[in-house]
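Here it is: the structure, laid out below.
Only one protein chain is missing; all other protein chains are in place.
Just so it is clear, A and B label the chains in written order, and each chain counts residues from 1 on its own.
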Amino acid sequence: MVATESELLHEPALSYAYPLYRNMLDNSVVFIYNGPITPDLIVDVLNLVEYRLEDSREDRRISKKLFNIMVESFTIGDDVERGGAVLLVRQLPYLYAVSVGRRVRGDSVYAIKSFIDWVNTCSSEELRDAYHHLLQGKATHSIPPHIGGVPSISILDLARKSHDFLHYNFEYLDDFESFFSLEARIRKNNS
Amino acid sequence: MSMTYSYYKNMQLNNIIFVYQGEVTADLVSSILQMVENKLEGEGEDRKVKKRVFNVMVECLQNVYHHLDALPPTDPSNPVRDKTALLMIGREEKDYYIITGNHVLNDRIPELKSRLDRINRATKEELKQLYQEVLTGTGFSEKGTAGLGMIDIARKSGQRLGYDFHPVNDRYSFFSLEARVSRIPEK
Partner (left out) sequence: MEALRIESTHKTPRVILDPENGIFEFSGRSIPEDSVGFYTPIFAWLEEYSKQPLPVTHVRFDLEYFNTSSSKNILEVLKRLEAIHAAGHEVRVTWYYDEDDEDMEETGQDYQALLNLPIELSVKVQS
């Protein structure tokens, strides 16, 4: 039997369902969103996660932290016009991980990378001081308010809240753009 | 390749907006519906289309939610040992699609397939009739309202249902069900 056009169109997403499910299960991914990020969407996603946490009877301290980190993480995916941003949350027995991914200009990759590398070497006092400077709009530490479209204060905020290294990755897309992903983790045993 | 990027690539490729994996509870279902409703609202989708997507989505989520109860979660050959499912929504140029996925016992597959095929062969009028038959207990019989949900999804979607059974082990398969809603408003 020859497949009709509509059947051919049906196929990709439907046949991707199981591999995607399996992959999410293996990586403990709870949900993935792809599209523009608006405050409404953030509120809806937080709601969803709240129910999920209630169902898994999560400690309130951890839940609060996860919420605070999600709110700020999602800000990084704000203002992305083409392709939107990707948000995902992973729930493992010992940690939660909040990831955001978006396109950035290829020529800003080095600057973003160096900034996060620097943030990852900072003590909590250094992070606090840098955060205070940025909050007051002071340009010290030679940190500009945005690095390649990414708000530097958001990265500092995530580093402070997660009490852990920020994990990142850059994927080359073409001569103009790269895909930047950033993951902030919340460990259940130390915060 | 980073995990986030590979998801991004696949979601872009398949026009997926949102996907959830995990336990499905009533509260969770309502929060997912809320998100989709706001999203359709925010994007200025046609009112009728919006309503149809929402209604089909409600049925799909209800269907998977009730379906899961039929599975023995403690069964040693159950691949995930709990009531986890997949929910996915995508938007293509012409259609929205909603895919739900969950494990089913292999011996239920022939019956599910024959129901789905019967639904897909039916005309609008026949679907209505089938719906009433199942409602009054004369059609599809034994498994209660399980068949009703699928008929309802088909009626609300106005398109054929897509499905796929992916073998998992000797006893279980992963059943994915796809419902589509046209983005072109009916006259």
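We adopt the following convention: a contact is a pair of C-beta atoms (placed from the backbone, for glycine too) under 8 Å apart; a residue touches a chain by one contact, two chains touch by 3 or more.
Predicted model, so just to flag it, every value in this text is computed and none were measured.
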item: Displayed chains contacting the withheld chain; value: A
item: Option from A:V43, A:L95 or A:A111 whose C-beta touches the chain left out; value: A:V43
item: Residues belonging to subunit A that touch the chain removed from view; value: 38-40, 42-43, 59-61, 63-65, 67-68, 71-72, 75, 128, 131-132, 135-137, 151, 153-154, 157, 160-161, 191
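Following the convention adopted for this analysis, only the chains that are shown with their structure count from here on.
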item: Approximate Å spacing (C-alpha centroids) for the pair subunit A, subunit B; value: 28
item: Subunit B-touching residues of subunit A, taken from the complex the two chains share; value: 6, 9-10, 12-18, 20-21, 24-25, 27, 29-35, 38, 40-41, 44-45, 47-48, 50-52, 54-55, 83, 86, 88, 99-101, 169, 171, 179, 181, 183
item: Complex interface listing, subunit B residues touching subunit A; value: 1-5, 7-8, 10-23, 25, 27-28, 31-32, 34-35, 38-39, 42, 80, 84, 86, 88, 90, 92, 97, 99, 101, 159-160, 162-164, 166, 174, 176, 178, 180
